[in-house]
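Left out: one protein chain. Kept in place: all the others.
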Amino acid sequence: MKNKRLNFGIILFIAIGVVPFVAAFIYALLYSFGVIGVANKGFTTEFWTSVLASGEFFTSFLYSFLIALVAVAVSVGGALWVTLKFRKRLEQKFLSFIIYLPLAVPGIVTGFFTFQLFSKGGFFARLSYQLGWITEASQFPDLVNDALAFGILLSFITMIMPFFVLLFLNVYKNERIEELSILAQSLGANAKQVTQRISLPILIKKTRVLIVLYFIFLLGAYEVPLILGRESPQMLSVLIIREIKQYDLDKISEGYVVAVMYTLIVSAAAIVLFFPRKGRMYEH
Amino acid sequence: MSILQKTLFPILFILVILSCSEKAINDDQALKTAPWQEITKKANGTTVNFMMWQGSPTINDYINNYVVPSVKEKYHINLKISGGQGPEIVQLVMGEKQADILSGQVDMVWINGETFFQLRKVDGLWGPFVKQLPNAKLVNMNDPFINTDFQQAVKGMEAPWSINQFAIVYDSVKVENPPKNLPQLTEYLERYPGTFTISNDFTGMTLLKSFMAEIGGSPNSLDGPFDEEKYNSLSKKLWDYINSHKKYFWKEGRTFPKEQSKMGQLYANGELLLVYGFSEGGIEEKVLNGLYPKSTRGYAWENGTIKNSNYLGILYNAPQKAGAMQVIDFLLSPEAQLKKADVNGMNSNTVLDIESLPSDWKEKFKTVAKRQYGPEMKQLEKNAIAEPAPEYMIRLYEDFRTQVIEK
Partner (left out) sequence: MLSWKPFALSVAVLLILFPFVYLVLLSLSSEWRFPDLLPSYFGLKNWATILGSEAGLLESFVSSLLISLSVAIVSTTSGFLISRAVFYHPKKNTLTLLAYFPYILAPVVFAACLSFFFLKMGLFGNITGVIVAQFIIAFPYALLFFSSFWNKKIKSYEDLVATLGGNRWQTFIKVLFPLAKGLILICFFQTFLISWFEYGLTSIIGIGKVQTLTIKVFLFIKEANYYYGALSCCLLIFPPVVLLYLNKRYVFKKLV
């Protein structure tokens, strides 16, 4: 009885979670080899050769990877710090509402807003002018569409750090870290030990799946790098959509080549990160 | 894994079967020759889907508050607007072709030469239909800027909706003598560094075509079919020019704005002082709604800027072709075109041949209020050049990326 029910759940899971992905992947794969596509003429490897030869994909991947990594590291670090330092205060009525507010702001609005504030003609540039720090718009430092992706990073961090704060607060409560900490303290542990041996390990272990998930999410982010990024290198989704929507219909398949490679690499990463390993059996 | 196999493969199998369904022929040939009354009759009471760019309130106002109620009242047509421009339209058509959809989601589309070229390439348009429209007789089809789109004869596959010219836009308070040719641009760049750039899109490429025509030595230097040799020699000089001046560009030429709209924002907030665009620069609306400074002016390049038309097309699998023809005919009527020319509204140049109109309409068109800020097309016309063949655009896109952006 019980097993049957579980299996029904699994079948649903596969129908919703797996089939569309496989179908989309096969579609992209066929498109990348020119098998389908109205402007294509049949099987060819020319799109793959040309994408691999240009090397743009690899630059773009590395660029996206670094940006996502820095953004997630800073956000998780910041959120842990906030959670551990301010947990009690964040439970106040007013603050507990305020900390949810950033969740209501989507990527495109964050990107738009960051641009309005940090561009050379933006709010902070005007402020600097009024304060006499600069005399011309072009003297304002390059903070959006810049080489170090400052604008993108700032947007990403402001988008996901609040989420992690909320998550950690919830885990803190659910896992009864409070009680555990009191217990540890009564057994003679000092505050530092409680943080390092109890709070941090539990928070990170319980949420590592979501942390990696957000890394992947940032790796494929579209709107923010579209507004705040440079024309070269571009983040992956921007590159893919640019290729798919390009003017030269004969080369649309190149976009699907990038999509396929990107999916394969991140899938491989997911396999390495999440695949069951023997030594980990007792973890849960 | 066995569960996976049991569920996954049948589903994939069904998908494969689905994708091999028979291709039927949707025959609307009769509409191409039917008398207009019959088309009107067929159009009556239909729901027509119109896909167009919706990024401007003045355009949306014209469509939502004038065109939609008018066609409802006059022809009982329920006109539905969906948002999408060039690439989305092309993607939709390619997707529907791929899936053999006989009755498409969209009937009519608003396109420019770029999209026309792409849609012709995949046989995405239905026609010719323009000759059937009674109001098409009011259009001067002998005008080369109307009957030829990117060096390709229109041949009734799309109906002109408005005509416009590319203009250079500048702030007359901050820039005294805006450049009119490449040597002057050099002077400008040295004097106002960081205030000029090239958008990596349709608009930027159009500017590059003007530059290339100037390097070619005459307004007509790019006319005719694509010439590889000519392109190679002219584009090399163009990239040399741009790369040697890059350090004076916005952000020292290390990056370029993705779209013209971004360039507009940069001009509006004062970062750029010299920009450009179609519709004679799109100045009037942007000044009136407070985006651009009132001192904004526009002009044409000495060797000429591109002049072209934008069009309305009917998709190959449009379910309501008659309805779409009726709506397009209405959009070409003197009434709709006059309303569209309103300087406080959509403010676009009519494609109608004003001289051939009945005298009362002629009078109305001639007394239309003039723009306060932007130039009239009449003032730029002597510096107008035609769109070169589409291959120039394809190559410029590609080479601007490899020769300039990635260098």
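All chains are identified by letter, namely A and B, in their written order; residue positions are counted from 1 within each chain.
In this section, contacts are C-beta pairs under 8 Å (C-beta built on N, C-alpha and C of every residue); 3 or more make two chains touch, one makes a residue touch a chain.
Computed from a prediction, not measured in an experiment: that's the story for all the values here.
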Of the chains on display, those the missing one touches are A, B
Could you tell me which of B:Pro179, B:Gly264, B:Pro375 or B:Pro388 touches the chain that is not displayed? B:Gly264
Of A:Val35, A:Ala73 or A:Ala270, which one is in contact with the hidden chain? A:Ala270
Residues on subunit A that touch the omitted chain in the whole complex? 5-10, 12-14, 16-18, 20-21, 23-25, 27-28, 31, 85-86, 89, 91, 95-110, 112-113, 116-117, 120-123, 125-127, 129-130, 137, 162, 166-167, 169-171, 173-174, 206-207, 209-210, 213, 216-217, 220-223, 227, 236-237, 240-241, 244, 256, 259, 263, 266-267, 270-271, 274-276, 284
Since one chain isn't shown, list which residues of subunit B touch it in the complete complex. 1, 15, 18-19, 49, 51, 53-58, 60-61, 64-65, 68, 80, 82-84, 88, 91-92, 95-96, 98-99, 101, 105-106, 259-265, 268-271, 286, 289-291, 293
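Keep this in mind: only the chains that are shown with their structure count from here on.
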Subunit A and subunit B: spacing of chain centres that average the CA atoms, whole Å: 36
Could you list, by residue number, the parts of subunit B that touch subunit A in their complex? 3-4, 7-8, 11-12, 15, 87, 90-91, 94, 97-98, 114, 118, 121-122, 193-195, 200, 251, 254-258, 265-266, 269-271, 393-394, 397-398, 401, 405-406
How about subunit A: which of its residues touch subunit B in the complex? 7, 10-11, 14-15, 18-19, 22-23, 26, 36-39, 115, 119-122, 137-138, 142, 145, 147, 226, 230-232, 244-249, 252
